[in-house]
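The complex appears here without one of its protein chains, the remainder shown in place.
The first chain written gets the first letter, and so on, giving A, B and C; residue counts start at 1 in each chain.
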Amino acid sequence: MTATRQRAKAAPHLGAAAGLDDDELLAMYRMVALARAVDERMWILNRAGRIPFVISGQGHEGAQVGVTWALRKGHDWIAPFYRSIAMCMTFGMSARDIMLAQYARASDPSSGGRQMPGHYGDRRHNLLSVSSPVATQILHAVGIALAAKIRGTAQVALTAMGEGLSNQGDVHEALNFAAIHKLPFVFLVENNGYAISVPAVMELAVPDVAARAAGYGIPGVVVDGADVLACYVAAKTAIERARAGDGPTLIEAKVTRLTGHSSDDQQTKYRTEEEMALEKGRDALPRFRDQLRAAGILTPAVEAALTEEIAAIVTDATEFAEGEPDPEPSTAMRWVYAEDWPSETPPPWGFGEGDDDAGSGSEGGGPAAGGD
Amino acid sequence: MTATRQRAKAAPHLGAAAGLDDDELLAMYRMVALARAVDERMWILNRAGRIPFVISGQGHEGAQVGVTWALRKGHDWIAPFYRSIAMCMTFGMSARDIMLAQYARASDPSSGGRQMPGHYGDRRHNLLSVSSPVATQILHAVGIALAAKIRGTAQVALTAMGEGLSNQGDVHEALNFAAIHKLPFVFLVENNGYAISVPAVMELAVPDVAARAAGYGIPGVVVDGADVLACYVAAKTAIERARAGDGPTLIEAKVTRLTGHSSDDQQTKYRTEEEMALEKGRDALPRFRDQLRAAGILTPAVEAALTEEIAAIVTDATEFAEGEPDPEPSTAMRWVYAEDWPSETPPPWGFGEGDDDAGSGSEGGGPAAGGD
Amino acid sequence: MPTRTFIEAIRETIAGEMRRDESVIVLGEDVGKKGGVFLATDGLWAEFGSDRVIDTPLTESMIVGASIGAAVNGLRPIAEIQFADFIHPAFNQIVSEAARMRYRSNNAVGVPLTIRAPYGGGVHGALYHSQSVEAFFSHVPGLKVVVPSTPYDARGLLRSSIRDDDPVLFFEHKKMYRSVRGDVPDTDYVVPLGRAAITRPGTQVTVIAYGLMAHYALEAAERVEEEGISVEVVDLRTLRPLDKETVIGSVRKTGKCLVVYEDNRFGGYGAEVAATVAEEAFDYLDGPVTRIAGPDVPGVPYNHVLEDWFMVDPTKITAGIRKLAAY
Partner (left out) sequence: MPTRTFIEAIRETIAGEMRRDESVIVLGEDVGKKGGVFLATDGLWAEFGSDRVIDTPLTESMIVGASIGAAVNGLRPIAEIQFADFIHPAFNQIVSEAARMRYRSNNAVGVPLTIRAPYGGGVHGALYHSQSVEAFFSHVPGLKVVVPSTPYDARGLLRSSIRDDDPVLFFEHKKMYRSVRGDVPDTDYVVPLGRAAITRPGTQVTVIAYGLMAHYALEAAERVEEEGISVEVVDLRTLRPLDKETVIGSVRKTGKCLVVYEDNRFGGYGAEVAATVAEEAFDYLDGPVTRIAGPDVPGVPYNHVLEDWFMVDPTKITAGIRKLAAY
């Protein structure tokens, strides 16, 4: 955070309404920019053939940083989803941690290289492990909130997902239960207008997912996901409400998906060039930058230092992850259960690295998996 | 329908607003009363040890008859639930058909004795077979509506269920899809305030299930389930809307459960005597009777004839079902698939009736299954 | 030693664990005031209150999913699924989430969760209140699956399950709830997961069973004893992890093996047992590993004639033993 030290003078007012001082604003901006830089590097590595799959948070970072900033780190809980890079980083994961997941290294804190990139999680930071069959995590977050209430821990649990996922049955069951018991729970919907190729009008019959909140007797709030401070304020209100025992809130942040769904997706097949160009205007990163510049918080000197710092972090993270070892096959049967179970026997081929043509198959390599 | 012929003079106006003439009003009343009479007989048979299990529609009949009356018999579709006796009878099933299900006879049109009573269905009348894991049927009804739209059949599909079931994930997914495609679909929630022993406040955080409709951009209507004509009007509006291509409607009828959840349930454990006494006042049967009496449609002569007719129908149905044979074991492996499949082999014990101690077991008979 | 019905043993065990460890909670449909449709949780709501005995909405996926979350944040939930037949809406949460959380997080997060469900037929429950669902779950690495057959085992195994750090599916045959009684000591004993019991020693045929079928197997064994057939009965108790040692040991001794299960035969749990025995005891087999199991129709029919036809019972097992013994 050297950058924050070099700032010349504090602009008045920008964070006032939100109760954030300039240091915090700059730290938030740094997080948005850092998450973006890590994300961009992932795509470069993918194109260069270094990592086989990327799923991105670009266009969602503002909402994620704004919302997460309002939680208590190391105390509250988050059940994230595959676009939650900025959220996970705001809540404690480092650029190295994210890169270790891209490379699926043994030291990857999310899964030890067992899961695809995008399936983040870090027990040290109360970030629950992401799975692929998405929307399930809303119930985990609700259960975490239930335990918080029963145990009296004053924790709040938050989950995030796309508008597409919010149509899954688990979301209905979760909101209903959380509302009945007034659980300390916040539901963030990051609505980017698409579920892979399916546009919002084919996913939902209402313009706002937030309209669903009324059916559970909870507040439903729509917020511009490109407005970091608005996201922060919405989250702060919801979290205070939750912590006070007044129950859950649904926050819908309208965001944009600046990339294809994943590195396996060709979005030009279902999205026009014009639309994609327009979407760039809804990106929180330049908007927040402009705000901070105008407020005099992000001076040229601060910005230059920050850019340099971020580049260094991303390069360090990449090089570190590149250099880390893959997991050993001998670890592959560990942690099926908490203990090793005598009758769960290894396969006849044991744990050897296998001879050279193991895994080759008659058919050669298959196509990369589409979707997430 | 002899009763309707003996009526002395038509009272003006009672059905006018609903567009129903006196003959129809009387026929509707007859159906409410008949369904009640069949239902009451089921309990008598259960107490007498003739049939092992009863699940009842008492308290729901007014809403069921009112709503179903607005559909086109033999054309539209219904996916009912276990309390839908009056609905199924209004749509074409006879008292005999219902009784055959109680006795699980071979000629039971619902399932040939394969399913528990309450799992009605009749392909001849476009009544879809009920299963136990409830709420699933909403998706079947939505699919029927989808086919109706694609095939251009001008059919409407309706499903019914309790407020408890409406919390299942399938309901969320179904309403969303039906709304997006403006399917000819009507969703009837029969809210009786309990899911077995769980009161509404523990099932839902809102007083009305209908509040959920807004989240799908469809109308949500609350109607007094003891008001047969109001139910009819609400359904008529919804069905016309559906048939016109304007999409689904959620109708919530506030009803009462006059019995325990089923013959296995002791409701005094979770419901006070006062509450149960009060609930009797919310019964559609006496209310509709009073309306028809006051309107001069249900004259003493008509009423007497009707009472007699209904008693005869119920007795006939019971005796008929009593006399019908059980299914043959030799049929037990039929209709796993449309055709008999050579490799699906019968068990080593074939299809014999088994010797005397077959099925006895060391433990004797078990307890009856609770719940539905 | 005190005598208990099967369901009493279960109820008291839950209460005992709740007294012993305040992180244990119970949730499910009608588990509160009503005490469960079979009364397995009767009295718990009065004793522990609505914070620890939670009547949920009618949503199985939520019951399991929220239990997973609660387990992650310090509780040990006991989730009741009203009937095993209604576990299917929770399939995704169990199979994708509970089973894989520890492995996918490389041991960062565990899910100490017990899911109880009444299973089994013979009680006029028809297609949807009679199912045996153990085959689905015992196939999934990361889950443990327990099916006790006696009040003693029910208590000891339920204790082990609740105290276990991984998700356990605990299936109780509903026909046994009130009809099976047995001695249950007042001590804090446990029956460890993953250990089968030889409930009757014998020399000529091994019968492998669990749950209600473990009783029927004993009865069949008694019947054929008069005919001079000596049967060893293995009650598996835990289906996953399977106690291969006991199973294979018994078959190596007797040379013949009959696997009995109530579920549909094709692809049922007994298929794995039969395949394992057929492979690992091959040199000791004096006859084919055979199976007596439920017919391959989509559920137990309701009508009593059809239900009797469906259900595996001591007579049908007896016939299977005779045939195998004569091989």
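Everything below uses one rule, namely that a contact is a pair of C-beta atoms (placed from the backbone, for glycine too) under 8 Å apart; a residue touches a chain by one contact, two chains touch by 3 or more.
Remember, it's a predicted structure, so these values are computed and weren't measured experimentally.
Across the entire complex, the residue among B:R36, B:R83, B:H119 or B:K236 in touch with the chain not shown is B:H119. Although one chain is not drawn, the whole complex shows that of C:L39, C:I198, C:A271 or C:A319 it is C:A271 that touches it.
Residue B:N176 is the one among B:N46, B:T68, B:Q102 or B:N176 that touches the chain missing from this view. Summarising the interface, subunit C meets the missing chain with residues 85, 88-89, 91-92, 95-96, 99-100, 103-104, 127-128, 135-136, 138-142, 240, 242, 264, 266-272, 274-275, 278-280, 282-283, 285, 287-291, 296-299. Listed for subunit B, the residues touching the missing chain in the whole complex are 77, 79, 108-112, 114-115, 119, 121-123, 128-129, 131, 133, 136, 138-148, 150-151, 153, 155, 157, 169-170, 173-174, 176-177, 180, 334-339, 341-344.
For subunit A, the residues touching the absent chain in the complete assembly are 52-53, 104-105, 111, 113-116, 119, 131-135, 164-165, 167-170, 195-198, 202-204, 264-265, 269-270, 326-329, 332-333, 336, 344-349, 351, 353-355, 357-371.
Here is the rule we use: only the chains that are shown with their structure count from here on.
More C-beta pairs touch across one of B-C and A-C than the other; that pair is B-C. Among the remaining chains, the Cα-based centre furthest from that of subunit C is the centre of A. Subunit A and subunit B have centres, each the mean of its CA atoms, that are 47 Å apart. Between subunit B and subunit C the centroid-to-centroid distance comes to 35 Å (mean Cα coordinates, whole Å). Centroid to centroid, with C-alpha atoms defining each point, subunit A and subunit C lie 40 Å apart. Residue positions 169-170, 173, 176, 180 of subunit A each touch two or more of the other chains. Those residues of subunit C in touch with two or more other chains are numbered 56-57, 59, 61.
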